[in-house]
Structure formats: C-alpha cells, structure tokens
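Have a look at this one.
Apart from one protein chain that is not included, each protein chain of the complex appears where it belongs.
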C-alpha cells in the first residue's frame, strides 16, 4: 500500500469527522424573541464541541507523527488504521449524545461513560497501530531508534489509562469527563511523540 | 486524465461516505433517565455501522490496489469509476434503512435485500472497472502479468456471487446478511489482489 | 496561487457535494411491513440522485480537463472558480427539492425550473472560468493551441443553452428535465474538451 493514499484517506476521514461535530450543536425551535436564552442555555454543546474537536485534532497530529516514522504499510497495519478511523468517526455520535444530555440526571452519567468508552477505544486502536508498527521493523523508516520508541511507550499509554478511568468517573461527575478529555487533548498537543530518529529531521534549516 | 486527481476525488468520496455512516446511528429522544436502555437497544445500528464501514474500507483498499496497476485512464474508465462511486455513496442510505428496520418483521427482509442489492451493484461495478482495465493493456502499468491477473478473476468474482446470493438469503435471515457482509469485508481485507507485477514492488527494501 | 491547493479544495468540494446527494434519498417512516412499497414509490429520488451524481461527476471531469490546461492562477480566476463551486454545492438542495416534489402537481414544475436554473448557473460559471482563462494567455500552459480552443467554444456553449431551455421546459414536463440533464451529463462524459495541446500529452506511452 502506498503511504500517500492511506494518509489522504485518513486525512479525509479526520477532516469530515471533525466538521460533522458541528451537527451536535443544534438549538430546538424557540418562540419568537427567546433565541438568546436558548443559545446561552446550549453552552454544554459548545463545551463538548470544543473538547471533541481538540481531541480529533490531536489524534490527527499524533497520527501524522506516527506515519512520519512508517516507511511501508502492510495489510494488517492498514486494517488496524481502518479500525482506528472507525472509532474516530463514532465520536460525532458520542459527542452529540453528550451535548444533548449532560444536564439530564442519570442520562448525563450514561452519555459521559459512552464518551469515555469511545475515547478509550480510540486510544486502544491508536496504541495497536503504534505497537504493531514498532514490532515490525521492516515497516519503519530506516533510521529509527526503536529502543527510545519503546521507552516512550509507558508515557503514551497513560492517555489510554486516563480515558479508561473516565468510564467510572462518568458515574460521579459527567462534567469532569469533558474537562479531563479537553485537558488531555491539550496535553498531547504539546507532549509530542519522542524524537526517535537518529538523524536530524528533514526540513530543519538554520535560523535566518 | 491524470491518475492523481481521480484518486483524490475517489478518496474524498470514500472518506465522506464512510464518515456519513455515523448518521445511521441515531437514538430517538427518550424520557429522562431511560437513555441507557435506548443506547443498548440500538445494537443493530452499531453492528450495521461496523459492517458498512469495513465494507467501504475494504473496497477502498482494493480500489487502491487496482489503481496501482493502472498507468493511464481513459474516459470510459473514469465513467465506470464514477458509477462505482455512485453505488458506494448509496451505501449510507441502505445502511440507515437496515439499522432502523432490522428488528421489524417483514421490513427487515426488505432492507436486508436492499443492502445486498447495493453490495452486489458495488461488486459488479468494481468488476467492470477491473475487467475494462485488464482488457485494455495500454491503460495498465508496463510490467503487469496479465495472465496471472486473469487467473485471479474467478477468485474475485466469488464476492459478487456471495453478495448476489445474499439477496434471497435476506428473505430468510436478515441478520445473516449483516454477518456475511462483515465476514466478506474481513476476508477481502486480507485476500489481496494477486501480486501480478513481474518486478519487485516499488517501496520494498531489505529488513533492517 | 499554487494550482495544487486549488485543485485539492475543488476536489474536496466536488466529492462532498456528490456524497451529500444521498441525503435527498430519504423515506418517511412507514407502518411496520410497508417499507417495500415506500422504497419502490421513492423511485423519483433515485432517478434524480443518478442524474445529479452524473452531473457533478461530469463537471468534475471537465473541471479537471480545464485545469490541465491552466499553468497559473490569478485572484480573479480563483474567485470565478469559487463562484462555480458555490453553484455546485447548491445542487444537493435543488436535487432534494426535485426528488421530493416531482410527483406533486404544479410544485413539480417549480422544482424542475429550480433545478434547471441551478444547472444553468453552473454552466455559466464554468463558461466564465474557461473564457477568462482563454483570454488570459499568461495563465495557460505554454503549448496550447488557443485557436482550436476558441473554435471549440460553440460546441461547449450548447450545454448552457440546453440547460437554459430546460427552465421553460420544466413548466411543461418536469420528468423531461431530469432525462435531459442525465443525457447531457453522459454526453459531456464522452464529448471531451478538445485536444488543444500542440504537443503529445504527458503520460502517453506506446501501447504494450
């Protein structure tokens, strides 16, 4: 499989899934003159939209970082990548449910658990793609420091653990799940995949 | 026609069609506190979502494999490819109908037949693109072993036959259709297009 | 403006607009056991879906053919291209209206006119992009035979005239508009932009 088309298809799915999140932001028809109140009351939908958009964005960034280290794709890797995308496309549904029900007693716990399960499945499939690639050196770019990559493994598994911990947390505080997921997205935005190339990265040039 | 833009357009359609599948997963508004039951009762929608996502994913993979063997596209090939895409874009509709009605007596048989017809049409158009390309050698990359490609023909037609057989099967067991389609997708995920190039594939390098 | 990103954005819009057409195919909820009848009664929606998908497909093909002849884009050309895309994105709306109302007396005439107006506007903006490019030689690839391109102008304007003629035709026979539009799409699928390069096209190789 050529890397280019796998990336193009993945980027397309990421972009569409992120854009479809806006459909979770909807306002029921109001009596004339009462729209302002309805727009303000919809704040959980905006919060969930931001959390999910950042989550998809950061997965896309790390997907990108992962694929920069991959030289060749076999069928299994493409299949694992498909499963990852399948879990990501599910996020607009979880997000819509969370945004619509986060203020309904009991249902809020249900949907926050659903959201945390969805995020956990994404993290697990992402880990599967990464682990499969690392354990099949012929798929990787030649100059990769695999030991450094393995040492970074625990640091990245922590995300999966946090998402899994959010499943029971949802039964206590649904809002906390949204906050944790948004915070984790921002954390991973800046906690990049370790620089595991032995050579200076392509694209580096002296400061002007 | 340049191959690049045909692939870009096709990848876009595949990615959007796969992502739109999530719209089939919708829950009717429930009384407060009853969402968990509604989410669990929606399991057929998740099952159909998985079957359709994998189906689109595997068609995309084989589309990709096919286009790697194509060197040049003429208008007829682009037209056949458009018909294939048109059938693929129909799948979110069939999927939504199947997910919504698979537990309704009689309607379940109707929608499972619709789904099988849709899958059959996709398989037939895919076969048409492949057959047209194989019978027009000037469209193919130079180093292709056409005899091997022809010998692989029956093995790939079997998918079309299975989909066609699902149309009457739907009248007996709608669930069986979903299971067969998901199984066929996973089968084709790993039963790749035969390696019909006479030369080592580009991108191969010795294991490190 | 680099041609690559204009093409990527245009391909994205074409792909999404074509895929959104499936949303015009929807069935109202039926009583249990009556879905088959509803699916069969929805045939105008399938017909309109096919006509619109082929229309977008053929515009994409000719857009592609046009951009192969363009070397450089200025702001005006990008703006005209944006207007063209804006008219194309409107097609899912016209299509949905046409599919939903083609059997309602009087409304069928209204929506068929709307559809023909939409198609005419697309044809006019497509012509504007083409005419602007042809009259600004510095935007074109160097080896273009502009005289041949100008001679082909009337042959391509005929599409615009047919679409414009469909606006009053819609008041007589809405179905005829669908048939004419589908036929025109298939005609333009094979009646390609004239080969106006003076040199053999890139990508040509002797038959094997």
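We just call them A, B and C in the order they show up, numbering each chain from 1.
FYI, a residue touches a chain if its C-beta (ideal position, glycine included) is under 8 Å from a C-beta of that chain, and two chains touch if they have at least 3 such contacts.
This structure is a prediction, so every number in the text was calculated from the model and none was measured.
Contact with the omitted chain, checked across C:8, C:42 or C:186, is made by C:8. Only one of the listed residues, C:142, C:161 or C:176, touches the absent chain: C:142. Interface residues of chain C facing the missing partner chain: 1-2, 5, 8-9, 12-13, 15-17, 20, 71-72, 75, 78-79, 82, 85-86, 89-90, 92-93, 97, 101, 104-107, 110-111, 114, 137-138, 140, 142.
Interface residues of chain A facing the missing partner chain: 7-8, 11-12, 14-16, 18-22, 25-27, 30, 32-36, 39, 49-50, 53-54, 57, 60-61, 64-65, 68, 189-190, 192, 203-205, 207-208.
The criterion applied here is as follows: only the chains that are shown with their structure count from here on.
Taking shared numbers over all numbers used, the chain B to chain C interface scores under half, which places it in the different class. Chain centres here are Cα averages; for chain B and chain C they lie 26 Å apart. Separating the CA-averaged centres of chain A and chain C is a span of 36 Å. The set of chain B residues touching two or more other chains comprises 8, 12, 15-16, 20.
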